[in-house]
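Apart from one protein chain that is not included, each protein chain of the complex appears where it belongs.
Moving on to subunit A:
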Amino acid sequence: MNMQTSLIKKALSNPLSLAGFIIIMFVFVLSMLAPVVAPYDPNYIDVKAILLQPSMQHWMGTDGLGRDVLSRMLFGGRISLLVGLVAVGISTAIGILLGALAGFYRGWVDTCIMRIVDVMLSIPSFFLILAVIAFLTPSIINIMIVIGLTSWMGVTRLVRAEFLSLNEREFVMASRTLGAKNARLIFTHLLPNSLTPIIVSAVLGVAGAVLMESGLSFLGLGVQAPQASWGNILTDGKEYIQFAWWLSLFPGLAILITVLGYNLLGEGLRDALDPRSGSNR
């Protein structure tokens, strides 16, 4: 644990990754507090207030059905974060499992798993997701599962590589010589020591998942009406981009900033991890 704590400390001493961390916390807290801070019910329709410009009543204006964009943004943030975290949770769990199997047992297990990874990587993931979603009812749960199930390959490779190299280290060999069982080797020695790169890739993965969810919702294949998500607010704005700029600008900025936040933090963690980039110290 100590290693992780110092890693985070080291990462946060970098101003950029600190900024990323603050952005993420800011978005996170606002989304969690959405029911408290949102000025209106995000689904409250007021046909007399269609496409109003940002004003004191509606800080981010209203959409094509007179709903308050700020409230929808806040609730949409919850969706984005939820999808990001759950999807990455799924993909990381699969990645660790398969990576560990491949890296630990090697041989034909490794060959099989890595060929599956190659096949999955050869299909552009966005199109794969589009194809899968076309067969399912679009819903948040399906989106989370599908994104999770199609983005575990990177983690698998990472974990496998870590395991392969750790397997050859003295402390693992020592433990093995002392008669440790496979489970003990994996869970007390190999996995904890591979955790840091997994965290980095998970943080970066959240950025990808948020972007993916927004993209799917933008195409109408993600979160369904009337539930708000940044992606589908953006779709509503597309038609009126020259007129109702607030419908495109705010969700666009929110996606940009959130993805940037995760990327900055992820990059910062990676730099902190890499012994060759000690200059920040």
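FYI, a residue touches a chain if its C-beta (ideal position, glycine included) is under 8 Å from a C-beta of that chain, and two chains touch if they have at least 3 such contacts; residues count from 1.
The rule we apply is simple: contacts and distances are computed from a predicted model.
Think of the chain that is not pictured: of "YwgA family protein", "succinate dehydrogenase", "Transport permease protein" or "Peptide-binding protein", UniProt labels it "Peptide-binding protein".
The chain not shown here is touched by just one of A:Val29, A:Ile45, A:Cys112 or A:Ile141, and that residue is A:Ile45.
Residues 43, 45, 47-48, 50-51, 64-66, 134, 137-138, 220, 224-226, 238-243 are the ones on subunit A that touch the missing chain.
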